[in-house]
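Partial complex: the chains shown occupy the same locations as in the complete assembly.
We just call them A, B and C in the order they show up, numbering each chain from 1.
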């Protein structure tokens, strides 16, 4: 029995990797195209870091989104939460407090605001039993509106240079932002694949009723997922504040779409029950690299949009042929 | 019988491969018009897969199918329906959001220019349901709100509505009680009298004795015996063909004496509005209490409420003398209560997850340190249990979705065996489980009881309740009719009690 | 384009007399980055800029994907820095947010020309070309006051249809408008906001018309959305008020000519084109030929003139097709 089974497992391994493999190939092709068309300008360390820095902010949000989607939810309010966190953390009051103590106060504020927004989302979804789509749509409107009111629609400038320098700096040549993204991604991977929390997330997303009857505290866990994503938004807000030296209600525009797109392209099931952090990271990198290659090649925006649409579809189609699991594709 | 009657359906050398599994490996099946042809085989033998090939759901990798003597190619569900084959699948195929009548006619609606004729649809639905003995099921009700048994009836009505010349029933009796099975058999006899052929799958051998004309036995994807005459084949012979060994199809001996300990589970005056009331019983350690009753009598609701999956309107549940928080599953689980729910697919299994994590889902903390999983320990535990219950295939990385129905049920059982509960609530624990595994499960339940676990068993098979339980509660219409030691009851008296209500 | 007699694209620069500065010089690579061109005025900004660059054989223009995300624009600028372009012309999504990266570019020896939305640090750009949003509001308000006086309106109902409300530039425009109205003891009675799109303009105006049964003066921030605003006015057959526009699209000018609009306040879409010209001069170390000054000024604030029926002919060629 060992023979066929071992064979089976390795085939399975390959197939499970198939999706990821497809993404790696897509990214590889993209890099080859980039290097071929833009040469040195693409294949330089500087350019690599530029791509990675850009990927970091949306990447952190996407990793958080992976959890919510894997757990069977959705969050449309991430961009708004990023905006609100950034605004709250850069108000005069917060900045003054930070001045009197340490910029960590600003960071704490952003994380707290993010987490509280996530908590509200989570409570309303898990205990209020309102569809996640509606709850987070309301949060999207509410948080952005509140951000505008707080900021009085002005851009608030971060005055603490230490803050900007710390997060804008590098450690051993790696930008702090990229490091943060790497940490969040690694932490996310461990959390999803190596902990009871991750296992329960997958179970809840796969069959919430079965999870409930197996004794999992589904409502509490679901709430936690949204808090986690809220925290990720808070982190993203800090990163954005460092990157742009500002807090404004326009930060995080359309992050919801970008993050969900990265997660879904990465291979996480939109209906929940299956998630991959590695896929999400690859998804984010693909989108970011695509933009970079386009820019290096001087494509105009409209053509970029059309090309992007076509590339997404072709990439996913190819990927499916590579990772073809018969009988597993659903008409959805 | 001088001349062999012409076969309606002949399947020869059917092979079906799934990644890593030869589900069918050269199966032959011949069905004559007007006969009840039974398919027998252990869990995972390939019965459902064969039926799906016949239904056009799966394309076979090899083999040929003849219909009324002519070769046919089944390219999809539609082509099989057109031949005149209708199926009641093992896993219900209803649409929750549609009404009973619409479900029955899905795909062949009564319509004019695309507009549904609602009156006719409802009338013909009622007609079919009446024929099945269920005129009370409202044709306009949404199927999603019906109990499992009613759904099964709707699924049957749908198959009947096709006016098929071959009707395939994949374990139709699994969710039905005695009375319902009898009604089903009446319908089957009516149909066969009209020349309709029936392919009947069941793990209950006595049913096959009762209704079957001929039987084909599958083992590991192969036909080991084709078209045996049921009447001339003794039951032990069938079991031997199926399993390759002789199994004594009996219940393990009961323990003589149950320690006079204080009860582990104490249910007091429990009620759930609209379902049941005044339910009170106790279960001592080592005791097995059975709940007998008709489908719809509220037994599932009772155990689900005890478990906290439903919030009781009044009453209390005590485990080891401590009151459980009502409506809280985690509280019950923490107190050592486990539930094998009735509907494995929707209530118990995370279908897309591997077998291993489905087994360990309720015990995760045991395999974790500070929240981090010890993958090896988890895997070993899962493998051990799946081995003990003989889950096939034995690969615990396989998605539960791809397991046969009976094997899925074993996975659910394994979950709670792993947890080492103080109280185990089993709702239809042997639904869809084959003879061999069934006796293993009985032995397991006994074994658990020996070790001091308090067990509650709900089953629609009265024989099973009587054979397994020490004490039996007969439930009707949300009330306890009687409570007596199993030894003082017979199948007949219980059925009598249930049907004639207050006979006690 | 919808009018055969519309002026050709990119007339912005050609209007000026040829200057010795136009003579080809050192090769210059200019990176241009602006917000998503999902709006007529921004599209005009883009097309004027690219057209301007094409006129100079010594200029190579790199255009980054338009974006409304500051973070994304930062990465575009970083790409330009990696690319070692000679100059960057930037219309920031948000001046403050792009200041840091602009400063980085300046430090890397790249000439940065800011267009329209000022940086928060003077070291972030060599030259700033400002369209003066506040001034635009003031011009509109002043004109409104003029109307109040001319028409001898007592207690006039004044409404404002703003653009995207979350943008600081919208706030500046509104502030300018309100400040100017104070000069004649007037206030904004009704204010709605649209999204700079035709459709949102129509919806906002339709609601506004219901909110105010009688209007005297309406200032619409943006002629792009103005097409929709006008459609709503026409559909409701309401014309009892003076309709003032903003930005100065060709459509608006034609309406003024036809008497369907009172005025519009110009907000030049040629800023980026001017930015390209200046960037080229800066890299080639030339001055502005019309100034005695040997160098390009640090700051150019464009005027926000009011176009009315009396001067529309002069401005019509500058009107952009939106």
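Following the convention adopted for this analysis, contacts are C-beta pairs under 8 Å (C-beta built on N, C-alpha and C of every residue); 3 or more make two chains touch, one makes a residue touch a chain.
All figures in this text were calculated on a predicted structure; none of them were measured in a lab.
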Stoichiometric formula of the complex, labels as displayed: A x2, B x1, C x1
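The definition used in the following text is that only the chains that are shown with their structure count from here on.
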Touch-based graph of the chains, sorted into line, ring, star, complete or other: line
Central subunit by CA centre of mass proxy: A
Centroid comparison with chain A (C-alpha atoms), farthest chain: B
Computed distance of Cα centres, chain B from chain A, in Å: 43
Complex contacts: residues of chain A adjacent to chain B: 1, 4-5, 7-9, 11-12, 190, 194-197, 199-200, 202-203, 206-207, 209-217, 269, 273-274, 325-327
Chain A-facing residues of chain B, complex: 18-20, 307, 309, 329-330, 332-334, 339, 341, 346-353, 357, 361-362, 364-365, 368, 371-373, 375, 394-395, 397, 415
Contacting residues of chain A [partner chain C, same complex]: 41, 44, 46-47, 50-51, 53-54, 57-58, 144, 148, 152-155, 157, 164, 168, 240, 243-246, 248-251, 253-254, 288, 291-292, 294-296, 298-301, 304
